[in-house]
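One chain of protein is taken out of this complex; the other chains stay put.
Naming follows writing order (A, B and C), and every chain is counted from residue 1.
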């Protein structure tokens, strides 16, 4: 089975990761790439300033870049990935969904809309059922689903594992890589020999998206998880890989081994891009580290370590590759889930 | 008034900072420097691999390095600063105190001993009263007082300010500079494009020392503060300046402005090396940053920012220079307090 | 004596350095700051995104930013500094000179024009005589003088010292700091764990400007020095300070000591911002280093070291602070020379 896919916003940093991840994909065949009007008509090679660490796939290099508009992409695309800037995505993505396309988007707009599934396949695949609600309410033939923000994705699978012990409150601090801000997002003058204790909107995303991901869907309505999440987000001088310190208050009182086992045994999913295991748990207290551990599971695994008891629960550290598991890879995995579950 | 001082362990990274800070000090006159037996007999210039960003003071450069032993330093020293490795300090410092020297130490041994004052002059100057207890119990003519660990010092003045609202629980994550591990403590291969979510013993120091600093002394005994403190400590690729994310649970419900005012107005102290104000509060959410803010108050001020309400209290960020306010400068300030209060 | 000065392009990275260097200057009084049309009318504090490591001087913070146009600055300015982008400078600077202003510019346009003095006061102060030629040819009441590019300034004083031995050919490789490209010139994604062996136009500037600086002026015409200069320029992950490896072929065969002496004794100049000595020569082969040595002489000194004989001459390393001695400080020093020599 071959699924014909397109990428909206294919020339940016996340767009380039999409192209890298879709190269030789067992199911998806890339059939269209779009970008801004200035790039339309050029070859992808001309339009994109390619910076990924593997070469542009030859066939993509020669592909003509299209305008990001419903009328400019082939009608027969089965699935559309989006890495548009959220300002552009707010109009474009609904237009594509209305026109009948299924859109798997990494953009931050609409993630908290009550009828938009926000999914990590291993955590809340059942939330895809919201697509029915979405279609009813919006009268769409297509659909719009989202993956969460990179810093949210990094911690949420571990929180889902911990929820077996009654997750009540989370304090989390992040040490985030510069690639999370896009290629030009953080200047070298800002970050060499430095750290920045603020990333606009990031804390709010972690605090709300995690509760939606861990929430429950009863077939009609989605309820947020009632855990209280408080985040502090920092940018540090690393290239890729977000490291997070989590303090979790729990209803029960599990041991370190209980927690490690719950993480290790937290089930993955059988999809082409899914890692096995989902969560890699380290015994060494010095791990995970961004440079050493970001590529576990081809950049799709979550790493955890430093698990210790506190007076109210557990503290630990977790890490994921922010532009693979945290962005393009997240959308691709959601796309695979949409196919597997018959929505595409 | 001139106070003759010596430095035990004067050739290391913290020892060099002592020398820098004592140069042109209004009260202290450096009269002796000690180091390991191999360095004894050499000039300081020969013995120390000088790496501080100001030149070695000329008179110190030619000073002869002595052995670190009671019999090898002048009897008439009024005050001795110590930056010995804690393994060496455990024996040497009590020997000096027994021999009648007042020792202001940055070493980590004995910080939690019930009869050893652990002080930040602006926070708990009254704990110096423990010297009487110490002398009674140990039969010393001299005294041993300590300053806390660099990561503890960074947050404790802000916690002291918050205690006006009833400090109950603290979760703190640190982003610590490589200089905290000494000149050769962190290799470049470990830390470039990376972060390390573990610093041996650091979390325990923050969790216990902060409670002693905030504790109360009734003239006979010191009670730890009953706040619960949980820390996660990380090393990142910055040279100097520890940045910390604090989540504080409070009995009361102050506004952001209340907290900012409490920090801004938290009283400093009138000593030569003390900064004014003690806590510099930023409105801009992106501050404080290590490279931009570590030198406020000549490296002795605490910076804070990003104050926000959470469901249980307040979150904010704080920063201090780890080898000035967090180490040598802390001992010097304690020395100034000892003089001011008549212990020297 | 007070000289009223203005800064054209005062809000950028070099403009901010100008303001820092002019604060408390013994001769210059800052009377006007200009920027692009969008900034005009705002206070300097509002218009500039201040990033220098000392605070904005209070009086400058409240100064109103003017448009960069002859009619928008006070007529009675004695001297105008320029750090305009070279595209803007190409029109604006001649207009100011024509209107009677003396312009000391750091911008790269017109540096090689035969009637524009390109000066480093300690190297070729006599080239200011070209102002007469310039006024004759252009009919200006004012004047336009330039300082060279930062990477040229770093090596030229050492080449001038070597010319005592007959400078014939220079091969030079640079390791340049990111601040040389402006605040946003080099992204963190480009440079962390990396180096870039190309800086647009930089090699050509070093190759031509150095020959003009070392050239001779006979009162009517300037002849380039006939040394052959070949440069390779690299960007590396340092914040400030350009380090350069120089291989110089010489007519004579001086010893290492001869060369060190020639550099050490190369005369400075008696101007407020001039360092003394001009060239700081290190014996230690590991020096100069950017972080340790960029601030010698308040950022205005040149450092040199690693002097060794080669089969055709001498190799050595040199270093200067690229945004102080290499940019704003260079223009200020030229301004001081203009005053001293009576052109202002």
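Some points to look at:
Here is the rule we use: a residue touches a chain if its C-beta (ideal position, glycine included) is under 8 Å from a C-beta of that chain, and two chains touch if they have at least 3 such contacts.
Because the structure is predicted, anything quoted here is derived from the model rather than measured.
Of the chains displayed, those contacted by the omitted chain across the entire assembly are A, B, C.
Among C:42, C:171, C:225 or C:264, only C:171 touches the chain that is left out of the view.
Listed here are the chain C residues that touch the chain not shown: 169, 171, 173, 175, 193-198, 228, 230, 232, 234, 236-239, 243, 245, 247, 285-292, 305-306, 310-312, 315, 317.
The omitted chain makes contact with chain B at the following residues, 51, 178-179, 183-193, 237-239. Residues of chain A in contact with the chain left out of this view: 53, 192-193, 292, 295.
Everything that follows uses one rule, which is that only the chains that are shown with their structure count from here on.
Taking each chain's centre as the average of its CA atoms, chain A and chain B sit 42 Å apart.
Note: centroid distance chain A to chain C, computed from Cα atoms, is 48 Å. Of all residues in chain B, those that touch two or more other chains are 192-193, 292.
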